[in-house]
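Taking it in order: structure first as structure tokens, then the write-up.
Shown here: the complex without one of its protein chains, the others still in place.
Note that the chains are named A and B in the order they appear, and that numbering of residues resets to 1 at the start of each chain.
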Amino acid sequence: MSQETLRIQKISGHAGTVAGEGTQREYTICKLIDTTTCIGCKACEVACMEWNDLPFGETIFGNTYQTMPETRWNYWNLILFNEHEREDGSLMWLMRKNQCMHCADPGCLAACPSDGAIVQYTNGIVDFQQANCIGCGYCITGCPFDIPKLNPQTKRVFKCTLCTDRVGEGLEPACIKSCPTGCLHFGSKDDMLDLAEKRAKQLRDHSNYPNAGVYDPKGVGGTSVVYVLHDAANPELYGGLPKDPHIPWSVKLWKGPLKWLGNVAMVGGLIGLFVHYLRFGPKDRDEEEMKAETKS
Amino acid sequence: MNPTRRDFLKLTTVGGAAAAVFGFDLKPAYAQLRVLKIARANETRSTCPYCAVGCGTIIYTIGDRAKNVTAQVVHVEGDPDHPTNRGTLCPKGASLEQDILNDRRLLKPQVRRPGGTQWEDISWDDALNEIAARVKKTRDESFIEKDANGHTVNRTESIAWIGGCTDTNEFNYLVVKAMRALGVVHLENQARV
Partner (left out) sequence: MTNGWVDIKNTDMMLIMGGNPAENHPCGFKWAIEAKRNRNAKIISVDPRFTRTSSVADLFCQIRAGSDIAFLGGVINYAIENNRIAKDYLVNFTNAAFVVKNDFKLPGDTDGVFSGFDAGKHTYDRASWNYAAAGGAANAGAPGAPAPLPEKVDYDLTLQNPNCVFQLLKKHYSRYTPEMVERITGIPKDQFLKAAEMYTSIRKDGDMKMAGTIIYAVGWTQHSFGTQIIRTAAMLQLLLGNVGRAGGGVNALRGHSNIQGATDMAGLFDTLPGYLKVPTPGDASFDAWMKRATPTSSKPAPWDSWNYYGNTPKFTVSLLKAMYGDAATKQNGWAFDYLPKVDRDYSWTHLWDDMYNGTVKGMLAFGMNGVAIGPDSNKNIDALKKAEWLVVGEIYPDETSEFWKSPRVIAQGDMKQIQTTVYRLPCAGFAEKDGSFTNSARWLLWKNAAVPMPGDCRLDHGIVAQIFLKVRDLYKKDGGKFPDPIMNLTWNYSDRLNPPLAEVLKEMNGKALADLEDPATKQQIKAGQQLPGFAWLKDDGTTSCGIWIYAGSFTEAGNQTARRDPSDPSGMGVHPGWGWSWPANRRVLYNRASCDVDGKPWDPSRRQVWWNETTQKWVGNDVPDFKADSHPKDHMGPFIMNPEGVGRIFAPLGAFADGPFPEHYEPIESPIVNPLHAGQSTNPMVTRFKDADDKFGTTKDGFNVVCTTFRLTEHYHYWTKNNPMNVQLVPEPFIEMAAEMADEMGIRGGEHVKVSSARGEYIAKAMVTKRIKSMMIDGKKTYQIGIPFHWGYRGIAEDEGKTARNLVNSLTHTAADPNAHTPEFKGFLVKVEKV
């Protein structure tokens, strides 16, 4: 068994034990995103596209600097731009790099029915294995951050890999490296939380941001991507960052207390797959949807 | 996101999850770690051609400089040693691979003749010979040795040069030498504008 397998601690749709669970000593890794020093330059967007050799898509003007309304299957890293007027009339232009949060308790993985389509490494990276993906899209529902996106042509779901290929070789993720201002930082989760708290304190003490704080939501067990926000009390201002994200109740229910029911309710699952086919199966619907996606 | 699709997925999650956890072990759930695409690529230190921050870049090309390989770019990244950018790049610098590998590049000399409505191909020899002849003719016809006051000025006001700010110092030096030797005074570049 390869070492890589031992570095997996959670596997989607997997019966039985996970071989690597608890067998490896590894530091958790983490991205820190300091929104207060983000200049919305999109270097991270480009670095992601370039490193992952993602194909270009069409974009249209949307009365904003934001590249597109939301992430796409071939656009995993998107800065969200929000103009926010303070009570005194002064303006804040909030920019937030949006991407997979790599939750400790990943809703996508919990929701995924396909064995090995989503794995979580011991370092905290949640990674999609497209070879095992059946395109059902349940991960999309399971994600409280609306991140995974389906490629309707290949019926595979994609999202940020946290550059497993780079991290696996000891490099930082491509977005982190590119970030001109250093609003992106990479290191162990402990170190990033420490940096984040210090930065938030600095903002509270030396800038006009009494509510500055760190975003590391407990509802999903914490994340491997943490934010420093000028206003931690109102994460929604930053392009709808959920205040208290949770795995959807349906996923929890079926993975938790009612797991036994699922184990015998094969029929239910088959119905699910059948309905899914009805929805996504026909080719013409796919093309329509793809067009809608590129235009949105 | 299409709201209809979301609604659908929410409705069907329960059933899907049930199917999954039933436990058919169809194939081993091994993670398929991607390989580092630049692991053995050749690294060349360069400087970003855009703004004057002058970020250090590393251009990754295929091959190991072996004679039988035509180097082709596979990736561009910031040079972490460079004191100014320390590995970072902006969205323009980060997309340099698309500048190097670009199907809009001009690949052959062309000429548009008087009254012409399209480009015509021309060989380098013909183009350079014609240009040289025009430079000489224009210079000879317009060269001013002495101005109205009888002062020696040795200049031509009929040839102009513009450019240089996205090219090297050495290029600029050669241009300045050549143009001043020709007596060109309409000599300008982006530094003015």
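Methods note: a residue touches a chain if its C-beta (ideal position, glycine included) is under 8 Å from a C-beta of that chain, and two chains touch if they have at least 3 such contacts.
Note that this is a predicted model, so its numbers are computed, not measured.
Looking at chain A, the residues touching the absent chain are 36-43, 45-46, 49-50, 56-65, 67, 83, 85, 90-95, 180-183, 199, 202, 206-208. Residues of chain B in contact with the chain left out of this view: 44-56, 59, 61, 70-73, 78, 81-86, 88-93, 95-96, 98-100, 102, 104-117, 119, 122, 124, 127-136, 138-140, 142-143, 145, 147, 149, 151-178, 180-193.
In this text, only the chains that are shown with their structure count from here on.
A separation of 33 Å divides the Cα centre of chain A from that of chain B.
Contact residues on chain B toward chain A in their complex (touch as defined above): 1-2, 5-6, 8-10, 12-37, 39, 75-78, 80, 85, 87-91, 93-95, 97.
By the touch criterion given at the top, residues 2, 4-5, 7-8, 11-16, 41-43, 45-47, 49-51, 53, 70, 110-116, 119, 121, 127, 129, 131-132, 136-138, 140-142, 146, 161, 164-166, 168-169, 171, 174, 177-180, 182, 248, 250-251, 253-255, 259, 261-263, 265-266, 268-273, 275-276, 279, 289, 292 of chain A touch chain B in their complex.
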